[in-house]
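Below you will find the structure I want to go over with you.
Missing here is one protein chain; the remaining ones are kept as they sit in the complex.
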Amino acid sequence: MTGNVWRNPLHVWGVEGAEKDVPSIPYKNHQDVWDETTVSKAAMLPVGRLRYYWKWGGHGALTWPRVRYWPTRRRGLSIRSAYNPKTMRLEKTIADKRPIWWVLGLIAFMLAPLVMPAAYQNTLLTAGATFAIYAAINLCWMLIIGTAGIYSLASYAVVGVAAFGTSYLSIHLGLPWWALPLIGAGIGLVAGLIIAIPAIRLDGFYYALLTIGLNELCRVYALQSKQFGSSTGGLYGADTYIPQSWDQYDQSLLAYYACFLVMLGGLALYRVIDGRRLGRILKMAPEKREAFAEATGVDFRRARVWVFVISSIALGFIGGFYSAHFRGVSFSIFGFDTVLLGLAMLVIGGIGRAEGAVVGTAIVIFLDKVMISTGPLRLMVIGLIMLGVVLFLKGGLFGIKAQFRAWRDKKKSERRSMRSEKGGEMLPEEATETRDKDLIYWRRYDKMQRDFLKTLISPELIEEHRKKPLGQHSEPLERVLLYFRRAPQVDKYAIIAVEPFKAFRIVALSGQRGVAPRIVEDKIYASQEEAYHGVFLRRVQDLLES
Amino acid sequence: MSAAAVAQAAPAPERREILNVKGLSAGYGPMRVIHDLDLSVYAGERVGLVGLNGHGKSTLFYAIAGLTGWQRGSIKLNGSEVGRTRSQGPGRYTHLVVRQGLALIPQGDEIFHGLTVEEHLDSGAFTPKAWKERRERKEKIYRIFPPLVKLMKTPVGRLSGGERRMVSIGRGLMAEASLFLVDEPSLGLAPKIGKGVMEALFDVELGQSAMIIAEQNVALLEGRVDRIIGMHVGKLKGEASASLSFQTRREN
Amino acid sequence: AEPILLGVPTSQTAAAGVADDLDHLNGTTLAMEEINAAGGINGRPLKLFVTDVDKLSPESCQQAIAACVDAKVHAISNAFLFVPIPAMDASAKYKCPYLNGNTQRAATEAFRKNPDKYSHIFQTDPSEVHYGYTYPIWLKAMETSSGWKPKNRKVHIVQEQVAYCQTISRAAQEALKKSDFEVAKITDIQFPVQDWGPVIQELKEVDAGAIMIDHWVAAEYAAFCKQFQADPVPNSLVYLQYGPSQPEFLTLAGEAANGFCWSTVLGVYADERGNAFRAKYKKRFPGIMGLVYTGNGYDIAYYLKAAWEAVGDPNKFKDVCDWIRTNPYRGVCGYMDMNNEYQEAGHFPDNGFPVTATELEKGVSQLYVQVQDVEHKIVYPYEIKEATLKPAPWWS
Amino acid sequence: MSASADAARSSEAPLFACEDIRLDLGGRSILHGISLSVRPGEVLGVIGPNGAGKTSLFEVLSGRLRPKSGRVTFRGEDITRLPLHARARLGVGRTYQTPVVPDELTVGQTFKAARQAYRPYLTRFDAEYGAELVHLHVDPDEPTARLEAMNRRKLLLACLLMRRPPILLMDEPAAGLINSEVDEIDHLIRMLSKEMNVAIVIVEHRIELLETIADRVMVMDAGSVIASGSLAEILEDPKVHAAYFEGPGDGAHA
Partner (left out) sequence: MDIGFILTNALVLACIYGTLAIGLSITWSSVGLINLAYGFIFALSGYGAWLAAQYLSTNGIVVLGAGVLTGALGGMLVCALAFIPIHDKPNFTVRGLIATLAISLIGTQALLYVFGPRAKNLPDIFGFWKVNVGGIVLTSDKIGNIAVSILVVTAVLLWMRSSRRGLEIRAMMMNPHAASIVGIGVRKTGFYVMSITGGLAGLAAVLLSQTYYISPFGGLAPMIKGVSIALCGGLGSVRGAVIAAVILGLNEALTARLLGGQYVLITQFLFIIVILLIRPRGIAGILDRAREA
């Protein structure tokens, strides 16, 4: 404790009440306080995340070629350039690398027949074709479940209806194969309208049940109708695009690539709907939480009908293609397990993303169709994957990355915040994230200053201020007041005269132009001095609490 | 000396410690909201907890009930430890804490929207004793909140914001608890009802239990509670600063 | 020596046909073990390639065949598929002999229309239409020589909705028109039948002398038997079609099954050969034995063995198929002669519709069975009968 | 009765009005003949005890509930049968008591979706204008689910304001906000009504907010209007006092 003596400069002029030496209230040396508070208790740990991925340097004035794909207004890759806040260098980053993976994956799928082992050629080609058809179906379905957020389970029913319809027409009217998808699309349009209308009224599981009901209706009807239920457990004999004269391998290859094209179509449709206006307004108005969208003027019912109609046309197209591919269709497409297995594909991959639909389908079809000789084991594996995905993953397989990052960040920050004391200094992660690095040091300095000033506050000091709010004070009080004066505008206290010279109140400034100050307490002070002291007390209180 | 000891011991059971919090820190994810907080509440006490928005009043209540993201430190309710150090996922042990005698009247809309008002009140009576006397208890609640009588058979999900608030407070008061935590009872209520609610809370006979009322508005508590504790950025205000800001009467 | 591969698509996981396929696989396994124990085929052992299949799903049927093709099997032996055409298509280029017990006219019809494409497909049993075609003949036989006194000449058909039952019902109606029985009423039902009460009520109202329950699920037949016994139509001859052949029927229905009749177009005879097979099978696979696809699997394997031994090289698919087409084979389920325009086994007894055989030893006989004292007894054709028709409990 | 007096007082035609709104919900009669009207640039406060039917009235005014009888008019046209989104397109903006956001989008996507909600599609600059009006400064890549209460409210306001609606219906905009944020709302409402001539109907329990901004206040109790006029007049009305301010205990003690 230093017992300084404050020499009052006013004494020289003989100001009334200004003693020569004011014995100061004893206080600790600031250097000691400084040393005490800067002795770090918490371990210093490296903060922030290392950049794992490659960054190109900035491109300066050169414009990065940004091709747009006609007819969309999309670019190949969205490339951002930004300053790395750590190195302060300009860097280019690919914001979204998915297009690269997509292209690689599709090329791999396209080239796969070249490298298929001969011993599995047939199986793999057949399974590949089945996969591509189902992936296309699931993509269209994902538009409804993922983008519009409506649990419709009637997608396979639309495919089935279109397939039955086109097979029937092809068998009885001899329609050529290329007409089947087109007619299927027409049937799909009608089916889509039928399932879209209840979607306006129903939601959630009730709509799901309704669609399951429609599904069962189709199944039961087809099963017992003499036209559709005839003989072979389905309707067979439609025209096919596969020339009968070709040999087995060529046929399989053609089927493989034809189905691949259908899947590409599905992907294109998904991108066009999901990434554009319709998808955005649908995502803005998910089921049961439409309030926001409604208030901004979105007609979400219309949007839902649209997405149903569009995806049903596509599903109908695929249904027509399906009958041209398998030469017909059986009732199993309306089956309860078909639908549920389809749903499982979507969930495994991750609802709401195209890659989820495709990869989920790939996994299930691979297990179910390629590993067919393993018997019951494969279904158990499918079950275990499904179970694992839903138990541990939030957004399917493709949510793993985000989920892992979220989990890691959460744990990290929990640990950090359990450890560190937030006394005004920036927390490490806050420090890495903030843009204005000056602030870190300002806040650190400020905290140290406050730590010091807190040691100065004592009843004597308050008493001193109460006696004489204005004028010359002892050193510790002066230090405290200086600090208060430098406080920022926001929430700074001020005094307003309710009635000049008679009644004063304390207000807090808003720190913003045009925004009125706010009254902080009901108390009315009779004199300006009292009010000054009131403000002082408030500030001291805030200081002690910080 | 022994007589003195007896005299000392005699009032001691009356000043039984209901809640004893030591070194409690709690927060949500990266945010630490409560910092090393100590607090004791004794039987028969009605404590006011004041503090500005977002300074951790609700979080303190949630931490006592085990509903925060993570927490650390010791919480003794009726002498038994209910605090858990690890972050277990919110709410996993709340019912156990509640069964030890905690009634939490939360700030938000924590209601069962499909149950009727009456069933809702029933659901608050979680001990067998309270369940048996639920009829009388309900009568009492209806006396506190007359508007609820008409709504007895209405699902709570259809009520207006303020009505829900009443139901939720009523539910808390149905319990036979030793510690009532009431979070901002007058929030969202019209002044008339809000006042009524406060009256009701002050009228509850505490007996061997205690009550903490969190409130932003000191004026509403002034003079009606045994103690007022200030809360500022996750810490209870020290005695010094508390006495600076409130001229609190200590009546013991 | 390098083994000869026999592909056996077997339903192991799906909801339909697992029991039948297990029978088929067991029969095939038994034959394989016997063949290999006896030194194989031309010194080459026989090996099974088993793959799962879901009989109801076209994708799965194709996939199973594709797996067989990839395994380079020398022949495919299959119990039955509900959607045979995609499977037939999938094997149409590979063209290994494909022997099955589909019992489906629609499939053999496809062969008839396109004999080149499906030349390798053999249906080793008669088609389901014969259930219907032969039904009046059986009724007549029961009336004339087994002591059944019809109280009237009415026939009441109860039909399920699947294609199989529908085809049978249509065939029966067609045949009944030519007989001196008449169809009094057709009642439609649909799987799952929660309660047979209304059906029995209707049966009683019509009160026909002969009742045909055209369904396919053994368990539901058992439920029917129980309810019918509780509240029967007096003096009617009740015929249950194929379902009761499944082994669980007797365990499920127990006593209640007594007196009901049923039939199968494919079944292990109770003659010397059949009995020997039954004994061997029961030794190898203890428990209740199925009497239909066990024998079929066994027969197909031996049939193929004969063909391979005759041709020499199992890789010459065309030769093997031609041999099979021209050389009939007598197995435990009868005499399989598939050299006809449907390439299916001929049906005995002769009912005037294609494809039938006039002699027992020239075709696969339909076996009419009555449950007597909780046991299946063949009561018709008389050539291979085990017992005579006994009065059912509800006959007075 | 008092509504007609209001109407007489205002010479210009009301921008937005409702007449004799009656509403039944779940077998209970919730609103009994409510009428109100606002002129451009006017701020009408609505207060009333809990369950008085303020939110229900808003639901009717904004079109989420269909009244049993009564008319809602906007610029003289009957819009009673229009759903909320159609009214929004006409220019009736509304906010909710709970701060709702589309929780699967980012802020930027939300703006984009709102811009393209209906024709004419707005430009990026309109969105910026809306955000600037309400002082919403957040990263466009921020998921809306992570916004705090104030910014959630601002997001909806920004999405509404970029279409420059002539009228705003605000349901307890200050519920759950801290004082400085309330000040911001206060400021915003003043600016909208006084500078941009937006009519505002606002439900609020905080009298101090209404005190500063409301031109007129309407008091509701049990589904009907019990008083209307300037706040000062209202506060003196004994009926209002009985319904809104006096605790049940006070009556008993007195």
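Per-chain residue numbering starts at 1, and chain names A, B, C and D are given in the order in which the chains are listed.
The working rule: a contact is a pair of C-beta atoms (placed from the backbone, for glycine too) under 8 Å apart; a residue touches a chain by one contact, two chains touch by 3 or more.
Worth saying up front: this structure is predicted, and the values here are computed from it rather than measured.
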Among C:180, C:231 or C:375, the residue in touch with the chain that has been omitted: C:231
From B:109, B:133, B:199 or B:222, residue that would touch the chain that is not displayed: B:109
Hidden-chain contact residue, picked from the options C:147, C:197 or C:234: C:197
Touching residues (missing chain, whole complex) on chain A: 151, 198, 201-206, 209-210, 212-214, 216-217, 220-221, 224, 288, 291, 336, 340, 343-344, 347, 351, 376, 379-380, 382-384, 386-387, 389-391, 394
Chain not shown, touching residues in chain C: 12-13, 15, 18-19, 22, 161, 187-190, 192-195, 197-199, 201, 218-219, 222-223, 226-227, 230-231, 246-248, 251-252, 254
Residue numbers in chain B that touch the chain omitted from display: 65, 67, 89-92, 94-96, 98-99, 104, 106, 109-115, 119, 122-126, 131, 155, 157-161, 164, 171, 175
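FYI, only the chains that are shown with their structure count from here on.
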Comparison of A-C and A-D (more C-beta pairs in contact): A-C
Centre distance in Å when chain A and chain D are each reduced to the mean of their C-alpha atoms: 31
Cα-centroid distance, chain C relative to chain D, in whole angstrom: 76
Chain C, residues touching no fewer than two other chains: none
Chain B residues within the chain D interface of the complex: 52-54, 146-147, 154, 158-163, 165-166, 188-193, 195-196, 199
Chain D to chain A touching residues, read off their complex: 62, 64, 83-86, 88-89, 93-96, 100-105, 109-110, 112-114, 116-118, 156, 159-160, 163, 179-180, 183-184, 186-187, 212
Chain B contact footprint on chain D (complex, rising order): 25-26, 28, 47-56, 97, 172, 175, 177-179, 205, 207, 243-250
